[in-house]
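Every protein chain of the complex appears in place save one, which is left out.
And now, subunit A:
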């Protein structure tokens, strides 16, 4: 079919925008956040037969910002602020993956207090990411109120993170060997207060949304994915855990001080949009529990190891994987001994998770495709990098 020929598409992207399909009763439709000023532009070409989807093809690259190339062009320290822009919703995990890989490469030991602070802020950031997903997903499904509740709670969280990092969204808080500056005195208390607040709100979330008959109708049995399919595409995070495999990088490849904390890995075997929803809702509670443990056992001591002001790691390469809100984040850094990395490879979980969509959406109704796309929790800048 001409419409999906990649060569034609590359030469003239408008050629396949809105035209009749291969047969008379088929229609080609572009779906997705496509306004040029949105934070994430994604285009999904749908071939429709009536309201049923015959084929769905994601078209990527609209927010490609050459982060990997910038990694080669900047020094190790200068590339750090880029990490907050790769995935603006879970910036801390990207900070951590990059800092961790460079630390592994340069052989920098991280002090214990810094590790605890990293765990606490990353989990706080994970909650803020899940809350935003929760609100935005329900917005996709047509419910307007929940995002107001989600943002209400998220504000408290952002206040805590602002006091620690100085920013509210694109954090650049980690440095090689620790964190940028110490947490304020009242950080543990504020965290515990927030955990208490969120726990008092979760039953309300459940009553208002999770048990709602309309949400269940829109999510249950929609976009069913078995674990084989998820593994074949390399899906990770809540998408994989929503299809029954309790795989979490924090447990599977333990890093930092995560082995010291006791937390469950929520997983649901159904594999539908509801299962992915439930995994994220349970992860809110999991993150609360990790934050509680981290701030109540936080040791004293230095917050950063001494790292040279101009970092020149020895020749070699290193990987570091962390569990982000969307799945496994991996940063691979290769050094040739100079002040700039020879190559930085960023593994974004959203890319693999989105790849499943083409297979999941086939044969579903158009409205269900929206539900499936939302349930994958995509951050487009991260997919395009």
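Throughout what follows, a contact is a pair of C-beta atoms (placed from the backbone, for glycine too) under 8 Å apart; a residue touches a chain by one contact, two chains touch by 3 or more; residues count from 1.
The definition used in the following text is that contacts and distances are computed from a predicted model.
Asker: For the chain omitted from this view, which of "Amino acid ABC transporter substrate-binding protein", "4Fe-4S dicluster domain-containing protein", "Urea transport system permease protein" or "Benzoyl-CoA 2,3-epoxidase subunit BoxB" is its UniProt protein name?
Answerer: Not shown, but named in UniProt as "4Fe-4S dicluster domain-containing protein".
Asker: Among A:51, A:109, A:193 or A:211, choose the residue that contacts the chain missing from this document, as touch is defined above.
Answerer: A:211
Asker: Which candidate, A:101, A:122, A:175 or A:375, sits in contact with the chain we can't see?
Answerer: In the full complex, the listed residue that touches the missing chain is A:175.
Asker: Looking at A:51, A:109 or A:152, which residue reaches the missing chain?
Answerer: With A:51, A:109 or A:152 as choices, the missing chain is touched by A:152.
Asker: With the missing chain put back, which residues of subunit A would touch it? List them for me.
Answerer: Touching the missing chain: residues 74, 77-82, 145, 149, 152, 155, 159, 162-163, 166-167, 170, 172, 175, 180, 184, 204, 207-208, 211-214, 309.
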